[in-house]
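What follows is a set of notes on a single structure, which appears directly below.
For this depiction, one protein chain was excluded, whereas all remaining protein chains were kept in their positions.
Chain IDs A and B follow the sequence of writing; residue 1 opens each chain.
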Amino acid sequence: MTNAVWDPSQPILEIENLSISFFTRMREIPAVMDFSCKVMAGEAMGLVGESGCGKSTVALGVMRDLGKNGQIVAGSIKFKGRDLVTMGEEELRHLRGSEIAMIYQEPMASLNPAMKIGAQLIEVPMIHQGMARAEALALARQIVADVRLPDPDRILNAFPHQLSGGQQQRIVIAMALMSKPALLILDEPTTALDVTVEAGIVDLVKDLGHKYGTSMLFISHNLGLIMDVCDRLCVMYSGEAVETGAVAQVFDDMRHPYTQALFRSIPLPGADKNARPLISIPGNFPLPHERPNGCNFGPRCDYFQAGRCDAGDVAMADVPKGDRHASRCVKWDEVDWTAAPKARVVKEKAPIGKVVLQMADLKKYYEVSGGAFGGGHAKVVKANETLSFEAHEGETLAIVGESGCGKSTFAKVLMGLETATSGTITLFDEQVQSTPIQRRRVDTVSSVQMVFQNPFDTLNPSMTVGRQIIRALEVFHIGTSDTERSDRMLELLDLVKLPRAFAERMPRQLSGGQKQRVGIARAFAGGAKVVVADEPVSALDVSVQAAVTDLLMDIQRQNKTTLLFISHDLSIVRYLSDRVLVMYLGHVVEMGSTDQVFQPPYHPYTEALLSAVPVADTKVIRKRIVLEGDIPSAMNPPPGCPFQTRCRWKSQVAGGLCDTTMPPVQTLTGGHQIKCHLGADVLAKMDPVITFAAE
Amino acid sequence: MLAFVIRRLGVMLVTALVLTFVVFFLTNLPPNLEKLARSEGSVRMTDAAVVSWLDEHGHSGSVFFRYAEWLGAAPGWVITDEKGVTRGRCIGQRDDPALAPKYCGIFQGNWGISTVFKKTVLFSLGKSMAATGWLMLAVMLVMVPVALVIGVLAGMREGSRTDRVLSTFSIATSATPEYVSGVILVVLLASPATGLSPVLAEWGWLSGKTLFMGTATSAMDNITFWNFGLPVATIALYGVGYIARMTRASMTEVMTQQYIRTARLKGVGFRQVVLRHALRNAMIAPFTVIMLQFPYLLNGVVIVETLFNYKGFGWMLVTAAGNNDIEMLLGASVVAVIFVLVTQLISDIGYVFLNPRIRLG
Partner (left out) sequence: MSFLTPESGWADMIEPLSWAAIFGMMAKQFWPVWVALVVTFVLSFRFKRRLGLYGKLFDSPVGIIGFALVMFWVFTALFANMIMTFDPLAQLGSVKNPLPGAVVPEGAEVQYKWFLLGGDHLARDVFSRMVMGARQVLIIAPAATTFAFLVGITLGLPAGYIGGRLDTALSFLANLVLAFPVILLFYLLVTPEIRNTGIPVALAAILFLIPIAFFAILFQSRFHTNPKKRNLYVGITLVLGLWAYSGLAFNADPLGVWGMEPNLLNVFVSVVFVNAPTVFRIVRGIVMDIKSRDYVAAGQTRGEKAWYIMLWEILPNARGPLIVDYCLRIGYTTILLGTLGFFGLGVTPESPDWGSTINAGRKLLSMVPHPAVVPALALMSLVLGLNLLADGLREESLKD
């Protein structure tokens, strides 16, 4: 390799005026335009933006892996001084995997299912360094230990499907590190993982980056994660970099309206749905072939000035005081960036009424057959164990937990898609725990409805939006004639703030946020009193999340709806819920008002969860608590306390009680419940996870 | 794994029993039996004579019981007529009725006697199956490698020129059933009047009249390239198209997977990406297809053996069916059904072995 020529004080990666387009039969679609950025040795550079902004395309452009349709149309990508754009295939191949390595979003998909882990790892040094097999295997063993995986020999001999998601991602990282690359590109490496697993991976990436002196290009939509990992960042919008600089500078002294709007739309600690509601960015992300003249963000910008902002292409301008801080805004010098947002409507807090839903000792067990061919014994999965709570009219109750905690099962039982194994569900004055939905009365069905997680899945792709809402009205016996129902459908579209013309559209013509609004309209078609919202915004972009959340809250205020908000995202939970219920492996481990749950004393799991959620605020200080290992399978839960395998407080409980006995529910002051063996004295001594730095 | 195989075998057995019963039922329908009576007895029998002939030959009574008899799960019929002669299903002409076994069905190895070939069914079946075995072997040896190579080459670079050419070829062959390709091949290569042969003969390159032989009858005794080439090519062509298309589909899908990108971005060369990373994953689906292709081969075999007059299993099946040879037809169906079921079993087990993601119970 020609490393000798390269001077380490020069950037490892220098992208200049890069433009990438995809070519379809109809037109050229520019995905990245005039993008520049520099990554110095040992530096971690973050690329942040919403989906479709071109951040992943930049990464693939660096790898020169744009597929058949993608093409670099202008600019240069210099890696250690050599231009990748003009490099030949063979030379490029030597660089890939040895000097530049990449880590992707889906760990399962990026490992070859038919090859053993070991074989996939040793390939890298065998190709690039011509290393002998035994030597490569020894190296693989060492790197697997480096990424903190237990029992490296067993893992090297395993197939990918035999590992958990977190372990797989560690293997992908190990594979990237096999030949000690100078540049590591990480494309949303933790998006597919649970929060507590994500925290471990993030820590690992940071540590290894320091250990090997690797430069990183870290792509994420999550500002908090960027703050955790990166030194510098580059905010992208609609194919362009709009602001770049050191993390602290961009976070605290942003000089681009989009960056500002982004921060105002994410729920940071201190936001409140009534007193300080989030401000969503108006309008929609422009499609690549419908970008406006001049500034791409112009039509959605508060500071937009006709004749200036839409006059012509806007270039990046250096912000003098900063450390390589630049912004693509013609007015960056004029705007008062510290002024408080004008359009913040303070809303009245809705009163909380009588109990509408009560669950008492609800249990749901499933029987599943053993192996793939039914050879093994039937196993019982305890999806929900002794679930008890009450929900009031007009209240938002958040149900928090990671995968496998049983929150979806609980929703199914409540909706009547499954019946409870034991316990009772009292809905208004009716016990419904063993009434499947087919046998429920129409008004019972219409009063409990659901908003689903995946916007791309929630609407039937082959039926118009209007038809789908009308169908709900028909089934709920609302309206006596077709015209009456059609009018009601249009009113529902008004309710969710969608234009009436959308009634005739097919779902594929709608954006994710719009689809989610239709889903909400459909759920409220029968005047639902209790709405289960299963992660309704987690698949949406940040700027849209705020708008959809606000809409839900508004409708709730109007209709005094009880909202059961299922989520794994503690930021949004803290922002909008009145009470919180934390679940782990089918058990409610903690329940209380939002303040109680987010302040000590915590259940150890809540504590870890709180610490794991990245917060995009430089003033917030988080205590780092990284859980060991993965979430146990619900098929095979540990004995005693379900959380005992990962609990850092376990040693504080005498007599190994955690290993053997299910902890009792302790009720603290104010009805705050914690299911833990820890004594009151220990609980009282807990420190808060999140504190604000003194200003 | 063992539990799986045992369960699978159980289902197979039930399937085989049901299917053979259906065949038994359909071949022993009253009109077929009447035809049998008239052909074995006399053509001008009265209806009453037919009934009594059937009675005397054990063809009356419940179909279930007769099926059990045929299987060998129920005792064979025994009748003593007015002359005092005792005859029965299990009693040969010269045997002593007292010494004859009680059960004699296919379980006991008694598959009956063919009315057309005048030999035992087992003997005729064995001979014809051996002939067909050679044919199938040759077909497999030609078809599978060719199809896999075409499929992989086409699928590894979707949309390339190689892909278009090979895909068009495989679509064309899979649109050409055996009775069409057979006809065309004969006209082109085995006709003294048309196609290639007259041209070659004119140039003096041919010793005989035609390049290939239009019949495969001589291949019964001595297989040569010239008498076997066309039947094999005819069956293989249709299968090549089908398997190649499946392989291509599987290959193109695998080539778009993330792990292929991972391999590529690890710096693995294209050849190695295809050979080491893509091939095994891409073979899982076609393997099942190849195994399930066997039953379809049976179709092709019947057509080709008829077309080329090769006296194998298919030819025999057609002859038996055309001549109301009930015992023969039943025997042939047993073989065919078992053949299909075994290929399905192999396909299932092979799938499990090829695909590490499936855990064994």
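The rule is simple: a residue touches a chain if its C-beta (ideal position, glycine included) is under 8 Å from a C-beta of that chain, and two chains touch if they have at least 3 such contacts.
Since the model is a prediction, treat every value here as computed from it, not as a measurement.
Colleague: Considering the whole complex, which of A:A472, A:L609, A:C658 or A:I674 touches the chain not shown?
Modeller: A:A472
Colleague: Of B:A138, B:A154 or B:V302, which sits in contact with the chain we cannot see?
Modeller: In the complete complex, the chain left out is touched by residue B:V302.
Colleague: For the chain that's not shown, point to the residue among A:M415, A:V496, A:L552 or A:V582 touching it.
Modeller: A:M415
Colleague: For the chain not shown, which residue from B:V18, B:L137 or B:V165 touches it across the whole complex?
Modeller: B:V18
Colleague: Pick out which of A:A109, A:A145, A:V445 or A:M686 touches the chain that's been left out of the picture.
Modeller: Answering carefully, the residue with contact to the hidden chain is A:V445.
Colleague: Out of B:S52, B:Q108 or B:T176, point to the residue that touches the absent chain in the complete complex.
Modeller: The single option touching the absent chain is B:T176.
Colleague: Spell out, residue by residue, where the missing chain touches chain B.
Modeller: Given the touch definition above, chain B has residues 11, 15, 18-19, 22-23, 26-27, 29-32, 35, 167, 171-172, 174-177, 179-180, 183-184, 186-187, 190-194, 198, 210, 214, 295-296, 298-299, 302-303, 306-307, 314, 317-318, 321, 329, 332-333, 336-337, 340-341, 344 touching the missing chain.
Colleague: Which residue numbers on chain A touch the omitted chain?
Modeller: Contact residues on chain A toward the absent chain are 25, 415-417, 437-438, 440, 442, 445, 448-450, 452-454, 457-463, 471-472, 474-477, 508, 519, 522.
In this text, only the chains that are shown with their structure count from here on.
Colleague: Could you pull out which chain B residues touch chain A in their complex?
Modeller: 1, 3-4, 7, 159, 257-259, 261-269, 276-277, 280-281, 355-361
Colleague: For chain A, which residues are in contact with chain B within the complex?
Modeller: Interface residues on chain A, with respect to chain B: 63, 65, 68, 93-98, 101-102, 104, 106, 109-115, 123-124, 127-128, 159, 161, 172, 175, 370-376.
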